[in-house]
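Here the complex is missing a single protein chain, while all its other protein chains stay put.
Up next, subunit A:
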Amino acid sequence: NFCEFCLSNLSLSHLATSLPLPSERDHLRPRIDLIVFMIDIKSKYSLKNVETSLAYVDASFFLGKVCFLATGVGRLNSCSVETNVICKLGETYNSPVLFCELEVRLATAQRLLRILQICAGHIPGVSALSFVSLMRNSYDY
C-alpha cells in the first residue's frame, strides 16, 4: 500500500519486483527519470534482489537517477540487513540512500516526489547530478 500511495502521488511511476524489465513492452515504455530501489531491512532477500537487479541498470543512470530507499528502519531489533551495508551500496553506486519507516510514508513520498521533480528536470537551476552530489556530500558531515 505504500507503493500504491506513491503511485497515486507520482502519477507516472511504475513498479517492478526485479530487473531486467520484460522486453516485449519496450516500445511502449516511457522515459525513465528515476529508479528507486526499495530495500526492506527486515528481509535479506530484498537486498539480494536489489543487488542482482543493479547489474541491469545502464551506467548513465548512476549519474543522479538512482536512489535507494531502505524501509523498516524504525525497528532495528528486527533487522536482517546491516544499515552500513546499505550505506556502502549507496557509496558503490554513487547514489543517495533514504532511510524511512513506512508508517510515516507521507514525508517519504514527498521527498521522493521532490527528487523525481529534480531528476525529470522540472526544477529550474538544479540538475540531477548536482543534487545527488549535494546529498552525498551531506553524509560526510
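Definition applied: a contact is a pair of C-beta atoms (placed from the backbone, for glycine too) under 8 Å apart; a residue touches a chain by one contact, two chains touch by 3 or more; residues count from 1.
The criterion applied here is as follows: contacts and distances are computed from a predicted model.
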*Among "Serine/threonine-protein phosphatase", "FERRY endosomal RAB5 effector complex subunit 3", "Centromere protein L" or "LAMI_0C08988g1_1", UniProt-listed name of the chain not shown*: "Centromere protein L"
*Which one touches the absent chain: A:14, A:29 or A:48?*
A:48
*Please identify, in ascending order, the residues of subunit A that touch the omitted chain?*
42-46, 48, 76-82, 84
